[in-house]
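What you see is the complex with one protein chain gone and the rest in place.
Letters A, B, C, D, E, F, G, H and I name the chains as they come in the text, with residue numbers starting at 1 for each one.
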Amino acid sequence: MSKKQSSKELEVFTNPNPDRDYEINMECPEFTCLCPKTGQPDFATIDITYIPDKLCIELKSLKLYLWSYRDEGAFHEKVINEILDDLVKACRPRYMQVVGEFNVRGGIYTTVSAEHYGKSGTKRKSKTKRPSS
Amino acid sequence: MSKKQSSKELEVFTNPNPDRDYEINMECPEFTCLCPKTGQPDFATIDITYIPDKLCIELKSLKLYLWSYRDEGAFHEKVINEILDDLVKACRPRYMQVVGEFNVRGGIYTTVSAEHYGKSGTKRKSKTKRPSS
Amino acid sequence: MSKKQSSKELEVFTNPNPDRDYEINMECPEFTCLCPKTGQPDFATIDITYIPDKLCIELKSLKLYLWSYRDEGAFHEKVINEILDDLVKACRPRYMQVVGEFNVRGGIYTTVSAEHYGKSGTKRKSKTKRPSS
Amino acid sequence: MSKKQSSKELEVFTNPNPDRDYEINMECPEFTCLCPKTGQPDFATIDITYIPDKLCIELKSLKLYLWSYRDEGAFHEKVINEILDDLVKACRPRYMQVVGEFNVRGGIYTTVSAEHYGKSGTKRKSKTKRPSS
Amino acid sequence: MSKKQSSKELEVFTNPNPDRDYEINMECPEFTCLCPKTGQPDFATIDITYIPDKLCIELKSLKLYLWSYRDEGAFHEKVINEILDDLVKACRPRYMQVVGEFNVRGGIYTTVSAEHYGKSGTKRKSKTKRPSS
Amino acid sequence: MSKKQSSKELEVFTNPNPDRDYEINMECPEFTCLCPKTGQPDFATIDITYIPDKLCIELKSLKLYLWSYRDEGAFHEKVINEILDDLVKACRPRYMQVVGEFNVRGGIYTTVSAEHYGKSGTKRKSKTKRPSS
Amino acid sequence: MSKKQSSKELEVFTNPNPDRDYEINMECPEFTCLCPKTGQPDFATIDITYIPDKLCIELKSLKLYLWSYRDEGAFHEKVINEILDDLVKACRPRYMQVVGEFNVRGGIYTTVSAEHYGKSGTKRKSKTKRPSS
Amino acid sequence: MSKKQSSKELEVFTNPNPDRDYEINMECPEFTCLCPKTGQPDFATIDITYIPDKLCIELKSLKLYLWSYRDEGAFHEKVINEILDDLVKACRPRYMQVVGEFNVRGGIYTTVSAEHYGKSGTKRKSKTKRPSS
Amino acid sequence: MSKKQSSKELEVFTNPNPDRDYEINMECPEFTCLCPKTGQPDFATIDITYIPDKLCIELKSLKLYLWSYRDEGAFHEKVINEILDDLVKACRPRYMQVVGEFNVRGGIYTTVSAEHYGKSGTKRKSKTKRPSS
Partner (left out) sequence: MSKKQSSKELEVFTNPNPDRDYEINMECPEFTCLCPKTGQPDFATIDITYIPDKLCIELKSLKLYLWSYRDEGAFHEKVINEILDDLVKACRPRYMQVVGEFNVRGGIYTTVSAEHYGKSGTKRKSKTKRPSS
């Protein structure tokens, strides 16, 4: 049984409130790819925070994009930067951060986090952490 | 059985301490609306923090206002900005932030947070997070 | 915007392992109905555990069935027994328990739990609580 | 400002499902009374679990009943038994347990729990603890 | 049984270390007052942080002062500012913050936090949150 | 500064509800004594659960009794049995359990728990664990 | 990049202590398969508890066996029974339980748990839950 | 730097209360040994519960005994049974359980638990879990 | 049995890395002293963070120093400043903070935190809170 719907295509829609710098955080705990060296499955939570400019990332297409890594070899450091680049290319945000928390391997927990500053002067207003978590 | 009490009307009362910039945080874990595409129910916690100027938001009317979304289609990004705009229009605060943490959909947790700076120079004094939580 | 897909119809499929008494637990934290007296929204987690006989409950239809309560008046004690009766009628299980944890109202947290013993001699093997929770 | 609505009167309604032994748990974290010796406020969570026979306890009246202790002196051991007796008298349940977890006093946390077996042969089916807590 | 020891009188003692700006945090989870509209009991945690100048607040008298609200009507926004004003008047601190986390009412959790800057240039050194919590 | 109030004397009062087997749990997280070998301080939580017969243990005297160990040498295994014996002698309960959770020493956490069955046939009804914890 | 090491082959080794009924619990939070209807990825924690007879399951081969589901369609109810059958066939244990906690789908959390009683009279001694969790 | 103090010698002392069946639980979160196949370090929490007969295990010697595994190869299943046998031989208890929770290896968490019934008729009174944890 | 090893003497050793501003945090949850007014035992966690200059505090001597308060009367505000002064005198650090979280008394939790700035320009690099806690 193969998954045919995953795709590298990221769909966007028009930002409903371009006049304001507001933050969107999307946390995806079900990311899995393969270790390029051993072919063994790797698991991570991908946490994306961005301040949209003209465009927003469409949720379903983000899901399909992340599934596209299921059978791909991906080094922790490289893949997080790759995801940031792909998302930035798709919606050219004012600001974006992608954080990848990888499950333990060899007794070590790895977390990689990369940021992109689109429009100069845009700084993260509030920590869009789950206030109630 | 239909709900007739919900209403878009936001009631206010006079700020008892206008001489001081103090913060009010109101967390409403029982927000539900409909996904505009699928009509399926969506659930979220709405977390509102503001520094009142002349007026404060009356609690009961905030409850009825939030219920008014129960049968409405609402996109995550749009509805949080809409709630912020409605609340700002009602009480013209010195500062206000509205955060919406939406339940998981398609394996992704979305949190949207928007801010409004009324009186210039007003900055958030203290993180009105629940100190004891 | 009205939800038309919700329905009282519960779909089932053939139990793949009728030779064994095994347990299925389905926890639905997004249940909402209306208080019959005040019309105000009520929220609950519905936790269903059952040992199937010939039939299993189809997940999607359970979701639509639970949505059917969104605009209905429902007393806590009555609605949990009603859900148990409906589910038992649909799949005539060897054993079933339905637990409803209702959000706080008037400072009180209410939990109602009802059980059905279909085939005599069927006793709950293991507490199908999330071992890793 | 005195509270006039509290009352020792416990209202009941007819059990909608008398044919089944099902459990109702009501947890009230906002119980307060006075220490009979020092007059100092005492705080507790009252956790009530019962299997109704012909009658169920009406939620609002339980709230008003518990408020009636606000200005009364109450020894931990005595008051929990008193609450159990009052509730049993009001609805003559098949089974009932009342647990009172009192806040720390003098560095000691006290919990008192009393049970009533109405109909012989009625045993607690399932631990009506909040499964999802 | 009435409580006679509560009093609005706040006692103080001389600051043992006036030469240093150090912080004192006092968290009182057992605050209760009445809702001015409905007369129903309200419950909150009051969290006080201050940098003393010449005087410190005596613990026992703070306890009696907070009890004095047990039978008083108090709006959330107003009462937190009132407590801050009373405490500031009693010990004229270099800095003080009072935070009130009120229990859920109508499905909404309210937290009010107000600050007082006594001596200019005094800024909060360290977040006197319970490091080990 | 020496502590003079601690005493081995345990005071009791008449059980208000001798007709019923109900449980009292008293948890004291502030127990400290000395290691008999090294003289170094030891810390523990003492958790007492009992079903009273004619007499109940008076809270304040329990506090003073536990303080009496502050400067005494006490082996974990021995002292828990000693406390159980003293408490049983004072109130001759139908059932009693004393559990001592000692802080880590040499990387090992020790917990000792002893039970006393007074009246034959008395079995622990409900786990008097803090239901809401 | 395809995974070639996964395999349905389960390797075993001789039980070092066949004279005693002892329990082995193996929890695998990194299980993923595909939904047979939609082809979308599904995620679960598989929790295995067994009392070995002559043979024990070799850890590495269990890992490769569970990976073999990565690209397979698997219904929750069916796959848990299938895993139990495969493991029982490989080591013919005295007792075995397999529990699958599946991530939320359509707002519902599903947990399936099946048991196998090999040698009659073997009952689960202790709840091999992580005592320290 | 080699550790010379670790030793397989287990020291005991006379049970101060042989007339009573009481339980001692000793939890050692700092156990480490080597994987026999790869030589890689393995880490576990060893949780020991026993009802002493004439003899108790001396804490310090238990610490040195557990350290003796630091440089030894040890299979999970085998080593837990070995520790149980050694402890039983040293103090011939009425009942003893040894549980080993091993850190994750290859994405799998293993827990092994073995029991010994010395004196027939001795059954575990109370779950000596940390009541306050 | 009196404790003779406790002493006010604080021993130090040479800072192994004086060229770098690094932080040392030492948390002591087993601090106990007496209330000067009532003689009743008081319990606290003392949390010490400092950037050493030429000298570091020796762990064992810190333990003995903190034990020296076991039988001393100590006001919360005073004793935290006293501990800071003693530690600063012993090792003249570039920066030091002492925080005392005292157990609840009269329903109030007190936390006192004082800081010392030795070398001007030394500011706390990173929050040496337990990252993994």
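Convention: contacts are C-beta pairs under 8 Å (C-beta built on N, C-alpha and C of every residue); 3 or more make two chains touch, one makes a residue touch a chain.
Computed from a prediction, not measured in an experiment: that's the story for all the values here.
*Asks:* The complex has one chain that is not drawn here; which of the drawn chains does it touch?
*Replies:* Contacts of the unshown chain, counting the full complex: A, F, H, I.
*Asks:* Tell me which residue among A:17, A:40, A:61 or A:81 touches the hidden chain in the full complex.
*Replies:* Of all options in A:17, A:40, A:61 or A:81, contact with the hidden chain holds for A:81.
*Asks:* Touching the absent chain: which residues on chain A qualify?
*Replies:* 27, 29, 45, 47, 75-78, 80-81, 97, 99, 101, 105-116, 129
*Asks:* Residue by residue, what part of chain I touches the chain that was omitted?
*Replies:* Spelled out for chain I, the touching residues are 15-17, 20-30, 52, 56, 59-60, 62-63, 125-126, 128-133.
*Asks:* Mind pulling the chain H residues that touch the left-out chain?
*Replies:* So the residues of chain H touching the missing chain come out as 1-5, 29-30, 32, 34, 36, 39-41, 43, 67, 70-73, 103.
Convention: only the chains that are shown with their structure count from here on.
*Asks:* What is the set of chains touching both chain A and chain F?
*Replies:* H
*Asks:* In terms of residue-numbered contact pairs, which of A-B, G-H or A-G coincides with B-C for over half of them?
*Replies:* Answer for B-C: the repeating interface is A-G.
*Asks:* Quick one: chain C and chain I, Cα centre-to-centre, how many Å?
*Replies:* So the centre of chain C lies 54 Å away from the centre of chain I.
*Asks:* How big is the gap, in whole Å, between where the Cα atoms of chain B centre and where those of chain E centre?
*Replies:* 27
*Asks:* Give me the residue numbers in chain B that touch at least two other chains, ranges are fine.
*Replies:* 27, 29-30, 43, 103, 107, 129, in rising order.
*Asks:* Strictly by the criterion at the top, what is the full list of touching chain pairs?
*Replies:* The complete list of chain pairs in contact reads A-B, A-G, A-H, B-C, B-E, B-G, C-D, C-E, C-G, D-E, D-F, D-I, E-I, F-H, F-I, G-H.
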